[in-house]
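Left out: one protein chain. Kept in place: all the others.
Let's look at subunit A:
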Amino acid sequence: MRQRKLEIYSVEHHAATDIKKKEGRDGKKDNDLELKRNQQKEELKKELDLDDHKLSNKELETKYGTDIIRGLSSTRAAELLAQNGPNALTPPKQTPEIIKFLKQMVGGFSILLWVGAVLCWIAFGIQYVSNPSASLDSVYLGTVLAVVVILTGIFAYYQEAKSTNIMASFCKMIPQQAVVIRDSEKKVIPAEQLVVGDIVEIKGGDQIPADIRLLSAQGCKVDNSSLTGESEPQSRSSEFTHENPLETKNITFYSTTCLEGTATGMVINTGDRTIIGRIASLASGVGNEKTPIAIEIEHFVHIVAGVAVSVGILFFIIAVCMKYHVLDAIIFLIAIIVANVPEGLLATVTVALSLTAKRMAKKNCLVKNLEAVETLGSTSIICSDKTGTLTQNRMTVAHLWFDNQIFVADTSEDNLNQGFDQSSGTWTSLSKIIALCNRAEFKPGEESVPIMKRVVVGDASETALLKFSEVILGDVMEIRKRNHKVVEIPFNSTNKFQLSIHQTEDPNDKRFLLVMKGAPERILEKCSTIMINGKEQPLDKSMAQAFHTAYMELGGLGERVLGFCHFYLPADEFPETYSFDSESMNFPTSNLCFVGLLSMIDPPRSTVPDAVTKCRSAGIKVIMVTGDHPITAKAIAKSVGIISANSETVEDIAKRCNIAVEQVNKRDAKAAVVTGMELKDMSPEQLDELLANYPEIVFARTSPQQKLIIVEGCQRQDAVVAVTGDGVNDSPALKKADIGGAMGITGSDAAKNAADMILLDDNFSSIVTGVEEGRLIFDNLKKTIAYTLTKNIAELCPFLIYIILGLPLPIGTITLLFIDLGTDIIPSIALAYEKAESDIMNRKPRHKKKDRLVNQQLAVYSYLHIGLMQALGAFLVYFTVYAQQGFRPTSLFHLRIAWDSDHLNDLEDNYGQEWTSYQRQYLEWTGYTAFFVGIMVQQIADLIIRKTRKNSIFKQGLFRNKVIWVGIASQIIVALLLSYGLGSITALNFTMLKAQYWFVAVPHAILIWVYDEMRKLFIRLYPGSWWDKNMYY
C-alpha cells in the first residue's frame, strides 16, 4: 500500500515539472499544446489513482490502516497530518512582499530615474575628486531622484496592498468543522485537521470536508454544483455504481454540500489531492497574462523612455561635439531624461484605477487586481456560465397547461405577480394537487421572510412548487393540515411519480383524494379522463394529441415538465377507516383524472436580458458556456437574448425547411449550439472558424477543460475575453480569461481565487456597469496622459535651448520635479472623474492591438502642438523676468559660459549694471520660478482642454466635474507655497516671484484653450477628414 502511495506522489511530481517546463517555453502555440497535454495527463491521473469506490470496506480498512468502527487513533492521525499536511487547498502562490515592493521600485520609469540618480552621484564623485569644493547640486538632484523613485514605489505598493487586503478580508471564511470518529469517540474537529483514513459523519446542510468514500448512507443527497456547475441533487449511497469515480454513488467530493440525509464515510483524499484540489491546481497552472492596460502602459513607457533616452543621447553627443565638458554633458543627459519622464504619471494612473475600482465596488463589482478595471472596458467577448450567473439558480414554475391552454407564470425574482387566469375549476383542482403532493417544507421560524427567500427543505422542483403554491394559495402548511395525509409514495426513478392520499378538508365529503405528480407521459398513461373547465371528460385521442403538443412545446423551451392528476376514491370502497399501504398499493393507480401540466425552469435573472442587449450594442459578443443540457441552454439563451429572437441555428433551419442538417448552408445560420461532445472532435482551427463565423454561440455540456479551450479559442481571435462563473469547474477558465468574474454569493472559493473580479450581487448586469466604467477610465487615462505629456516639451525645451543657444538655464531639474510631482498630480487625478463625452456603450470595444492608449496623434498633438505652445509661453515669462532685470532676450543668447562662471562677478547687463555670480544665480532661480509659474498657468488651460477630446468644453460643462477645480486650486496653492513659502530654501531653487509675473502666461493659456476648441470644432465639423484622423487622439 505504501508503495502505491509513493507512485501517486511521483505522478504528481512529474506534473509539477511539466508545468515548469511549460512555462519555460516561448512559443504560445507550444504552450497551448503543452497545456492540453498536461490537461490530458491530469484527466488520466484522476482515473488512475482513484479506485477506492471499487474496494470493499475491508480492503479500505487495510489500505488506509484504519478501523471503520473505532476510527483512527489520535496519534496515527497526528502522524498522518504531519506527513500529508492539513486538509486545505494551498492558496495560490503569493509573491513575497519584498519582491512585490522591489518590483515597484524598478518598474516603469523607475529604472530610468535610478540610472539618472546614479549618474548624478558619479558625476559629483568625479567633480569632487578634481575639485573638492564642487557644488552639491548634482548630489541634491541624485538624492531627489532616488527619493522620488522610492516614494512612488512605496505609493504604488501601498495601493496594490490595499486592494489585495480587501480581497483577503473578503475571502476569510468561518473555519469549517467536521464530525470525526477517532479513538472510538465522536469528536468535532476543524476540517483542516482531517487525514486520510478518518471516519467522518455527514448530515444534511454540511459541506463535505474531504473526498469521502461512503460506508453507509441514509437518504443522502449531495449538490455537486461546485464541481459540475449543475445544482441538481444527486443521491449518494454506499454502493459502487459506476466505474468513473465522478459518477459512482459511493464517493462524495470535497467542497460539495450534503443537502439532506446522513452518511458515514472514510476520508480518501485530503487537501490538494482532492478532485477539487486538482482542478484548483489546474487553474493555478494557467499562466497569468498581462492585462491590456498593463500592455498599454508598457507601450507608453517604452514610447516616453525611448524619446527620453534618444533625445538625451542625441543632445549628449551634440553637447560633446560643442566641446562641453563630458561631465556637464552627463548632467544635461540626466536633466533631459528627468524632463521627459512624467515621474508622477504612473502613480496617477494607479490612483485613477483605484478610484474606478472603488466606484465599481460600489456597483457590486469588486476588482481584485487594479489593472483589471480597464480590462473589463476592452472586453470584446464575454463567456458566461449559465447556472447562477444568467439564471437565478433555483427552479421556478414557468408555465402551466390546463383547460387545453398554456398559461405563463411569473418567473421574476419576487414571483408575486401571478397574473394567469385562476377562475377555472381545473385550476382549483390543480392547485390542490400542487400543494398536497409535495414533501418540501419551509424551514420553521422564517414566517417574516419574503416567500421567495425562505429556506426550504426539499429538492429543487418541490421547492419551486411549494413556493409557487404558497404565493398563490397562501399558507400551504395549513392546507396540508386540513387535508390530512394518509399515505404517500415518494418519487423514485423507477416509478417516476409521486403519490399521496389525503382526507379532504370538506367535512361532508368522506372521500379520500388521491393526488399524483410525475413524468407527464407516465401520468397520462394512468389517466382515462381529463379535466376541462372543472369538468371531467374522457381522455380521447384529440385531447391526448393536445397534451403531447403542449408537452413538446414546454419541453422545447428547455423546461422540466411535470404532469398532475387526481382521483377521488369512492367512499364506499374506501371508507374512512380504510388502511392504506404504500408497499402493496392497495388503491387504484390507473384510470385517474388528468388535471394539467406544469413546467419549471431555472429562470433568467430579470436584469440579464437588458444587460445582454447593452453588451450587444457595446459590440461585445456574449457566449454562453454551460454544463447543462443543450435544449435548456438554448432556451435560456433565447430568453436572455444571447440567441436573438430572429436568429436560427443550423438545426432550426433544417427543421423549418424540412431538410437534412448537412444540406443547410452554414452561412445562413447566425446562432450555433455546440455541445461538449461536438467540441471534443473539433480541431482548434474548426473552433476558430466557429467562433469567428457565428455571432451567437451557446456551448452546452462542457467540461472545465473545454471551457478553458473555448476561452483560448476566443483569445486566438485577438479578443479580450471575460469569463463569468461560480463553480470550481469554472476556475481554470476564469484564470485563463483576460478577466474572470466570480459570483460573490454563490461562487466557490476556488472560483473567487481564480477570478480577477467578483460580482458581489451575482448579477450579470454588474458586468455591464463594469464595462462602462472600464471604458470610461480608458478614455480618462488618455486624457490624463495627454495632460501630463504636454508639459514635457515645456520642460525639455529649456535644456535643449540651454545646450544649443547658451541661454542661462531657464528651469532647474529639481524645479521640474515640483511640476511633475507637485502641481500636476491632483489635476491629472481629477481627470479620472471626468464624465463620458458620449455614450461609450454604443461603440465597439477597442481593438487590443490597434486602439492604443497612447497613439501617434496623442503624442504629436501633446508634444508638438500644445507642448510647444506651452514652451513658448513659459519662455515668454522667463524672458520677461530677465528683461525686467536688465537682460534683454537677445543678450541672453550664448551668455551661458559667462553666466555660469563663478569668477566673473561684474557681468554687465544691457543697462550697464554689473552682476556678481550670486546675483545672477538668484536671478536664475527667479527665472526657474517664473518658468515654473508659466508652465503651471498654462497647465491650467491644458487641464481644462483635456476634459474633452471631441466635444466643446462648454458642452461638457465647465463646472460639472468639481474635482477639476480642486485640481486647479491645488496647482495654484502649491505654486504659491513653493514661491512664497519655500522661496528661502536654497536647495529648492525657488524665489519669491513678483506678483505681475504670475499673469504673463495668461494670454498664452487662453490661446491654448482657443486653439484646442478650434481643433475640436474641426473634428466635429469634418469627421473622417485628414484633420479628424490626425488631430483626434
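Just so it is clear, a residue touches a chain if its C-beta (ideal position, glycine included) is under 8 Å from a C-beta of that chain, and two chains touch if they have at least 3 such contacts; residues count from 1.
As a working rule, contacts and distances are computed from a predicted model.
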{"item": "Protein name, per the UniProt record, of whichever chain is missing from view (\"BHLH domain-containing protein\", \"60S ribosomal protein L30\", \"Sodium/potassium-transporting ATPase subunit beta\" or \"TAF1A polymerase\")", "value": "\"Sodium/potassium-transporting ATPase subunit beta\""}
{"item": "Candidate in contact with the missing chain, chosen from A:T890, A:S952 or A:S1025", "value": "A:T890"}
{"item": "Touch with the omitted chain, as defined above, among A:T350, A:T880 or A:T948", "value": "A:T880"}
{"item": "Contacting the left-out chain in the complete assembly, out of A:T75, A:N533 or A:N905", "value": "A:N905"}
{"item": "Absent-chain interface as seen on subunit A, which is shown", "value": "805, 872, 875-876, 879-880, 883-886, 888-895, 897-898, 903-908, 910-916, 918-919, 996, 999-1000, 1003"}
